[in-house]
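A single protein chain has been removed from this complex, and every other one stays in its place.
Coming up: chain A.
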Amino acid sequence: KSCVALQLKKPKESQMSPEEELQSNVSVASSSPTSNGISRNASGGLKEHNYLGLSDCSSVGSSTLSGLVEDDKATISLKATELTLGLPGSRSPARDTDLNLLSPAKLDEKPFFPLLPSKDEICSSSQKNIASGNKRGFSDTMDQFSEAKSSVYTEKNWMFPEAAATQSVIKKEVTQNIPKGQSSTTNNSSSPPAAKAQIVGWPPVRSYRKNTLATTCKNSDEVDGRPGSGALFVKVSMDGAPYLRKVDLRSYTNYGELSSALEKMFTTFTLGQCGSNGAAGKDMLSETKLKDLLNGKDYVLTYEDKDGDWMLVGDVPWEMFIDVCKKLKIMKGCDAIGLAAAPRAMEKSKMRA
């Protein structure tokens, strides 16, 4: 029943049902429709590792976390600095050493997630170079976060490919979960709550209703002093994607959240082609898609500001960003050459190859 493409790429991938995962302590989140459709085979897969001082990363819910840990090893190349979504400085230095621990063998597995480049080992030096990329502004923003937090977010980013691109949720609670290292909140008996920026058109609720309720909720937040004025939906397009998504910028509080949400959204989309419980009916992804995934193109996140200029996301403080951002676009790295940092990122990844 699995998507054949998946199998090709990820023989070791843990493709379990949520229940199995919970039991096996594997960190792959499982809530996405695509991943379920892809229907995992029970496989040993990934083992837990405790990079962040977490004792236990067992459930699907905090699977995002444990997933990070797990997948991190296997997906070291996720090393973000190819940082597809252009959030430099999101790699905490602490991660570097961990990355080095990963065995090359695991890196053979190709990521599904098209946003991720091909698996290359990232050495800490190159990582630092990238981290010290041009987005000083952003690293200022990122500095606000604890290392643990930022690691969580970034790792989460890279978890997806290994995790068969699930819709695992990045919950705010996860950051609190880290210290406890418990798979607490997301009990698998109930589905993990939906990610904020999910599949288009799901759940099937009229946009009028969504927008109205969103405004209502935001308004009631005014008490907190937040300048709530309703949802702020912007379109997100991605090169090669047949249709756009929308995200509510006000539902995030920092770049990390946005980045994670976008990854989930577009990973799901890419694997969405595999459909649901595809059995025999499920064909391989079309050739072009397969190629994309294999080549692991670089992607960066850009936005169109009020003046109509396309900028690389992450340069300005978050609050300013949501004020000026009109549209988002996930561009191929090579297309984003005119924008800062992108070429560098590519260079670095080539070096590592």
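The criterion applied here is as follows: contacts are C-beta pairs under 8 Å (C-beta built on N, C-alpha and C of every residue); 3 or more make two chains touch, one makes a residue touch a chain; residues count from 1.
FYI, contacts and distances are computed from a predicted model.
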Undisplayed chain, where the name is taken from the UniProt record, one of "F-box domain-containing protein", "Large ribosomal subunit protein mL45", "A-type voltage-gated potassium channel KCND1" or "Ribitol-5-phosphate transferase": "F-box domain-containing protein"
Missing-chain contacts mapped onto chain A: 1, 17, 19, 31-33, 36-37, 169-173, 185-186, 189-196, 199-210, 212-214, 216-217, 219-220, 231, 237, 239-244, 246, 248, 251, 272-273, 275-283, 286, 288
